[in-house]
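Note that this complex is displayed minus one protein chain, with the remaining chains in position.
Entry: chain A
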């Protein structure tokens, strides 16, 4: 018993010292630089080291698979079937020409016309453009996270040890560190904005609120170990404008807001999120809607218009896709934000999935699970491009403008520009789209019929 006592206090002392050391390191290397916006470059070194290790791991898997005669499945990115690029008209003309020799200007229906639709139907059953976009992009090399590997079997002792070491580092060292940082960041945000909220309105309050927000976002960025590269910063959004970006995960907000001052738009949630939102709005005029107000499009448009017309207010940050997409494509932008008539500043965000997949598949994971997955990945690496501002031209309507912005974002970020609606993930196709194909075909047959009967 007497022997245990000094041993006991020794352990307690050691624990106390290590925690103090950890927190001092945290403060010095992470929090203080975050406040002042400087960086030691630790994250870049970390990223380079990780890349080297991943390359080694991938080579090792390939070698091991060859030795053991396992075929490895390289996942497809572009779909599994070759879709013919010819249009409806061309195909039907071709078939008719080779068959009975009748051209398309005869108004009759041919037995062979069914063929085109049949083949197209089978193609879509085999492989669908849309549902592919919603599951996490599949990787080409293994990043030591078993959640992304289809080929992971026991290949070699060294690889398994490395993977085990990776698990240990991520869950026992990085995860607590990140949770501590996130906690610090969020509590600083809530207390900071509440305190600033008590100040009288004026330039001092604005200045302080902007910096409190910025500081806390920077801490949160470090909490996720996000390594962000900003391009073309001279195009950053200005007051009275709307910033639109493609949406992959809730983290997009933190990534953009840590490099500029924005007013947020969104629905008020309950719980912790609600507390944060209510504190934030005390210091700075963000635009939060009650759940009932969100359905009323005119009300939403009115409030947003009021906000952008006030030049002293910060630019609004909006994600027009309406849902999280898996960062290989950009889906249809909802036209609401493009009707307001303000200058639009497009931003393209592209994540590098090698270090950690940031896509939030909200039908598969809840928010908490998602955040835990984020915090146990190696890092979040992404690039942000600020595109030059765009305004609506007089001859285009809101939908065309939205599509123009979307193409610019897709082109810059190297994403595929899809015409599809991101809301398809959950709902079925709207009836208006259904009829287009049928209209086209029937126009071909009947349009000619009418011409014929007239002549």
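Heads up, the rule we're going with is that a contact is a pair of C-beta atoms (placed from the backbone, for glycine too) under 8 Å apart; a residue touches a chain by one contact, two chains touch by 3 or more; residues count from 1.
Going forward, contacts and distances are computed from a predicted model.
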- Note on the structure: In UniProt, the chain not displayed here, chosen among "Glyoxylate reductase/hydroxypyruvate reductase", "ATP synthase subunit a", "alanine transaminase" or "Calcineurin B homologous protein 3", goes by "Calcineurin B homologous protein 3"
- Task: Looking beyond the chains shown, say which of A:14, A:126 or A:367 touches the absent one.
- Result: A:126
- Where A:29, A:56 or A:115 are the choices, the one touching the absent chain is A:115
- Item | chain A residues that touch the omitted chain in the full complex | 62, 65-66, 69-74, 76, 78-82, 95, 98-100, 107-115, 117-131, 420, 424, 428-429, 433-439, 441-443, 445-446, 449
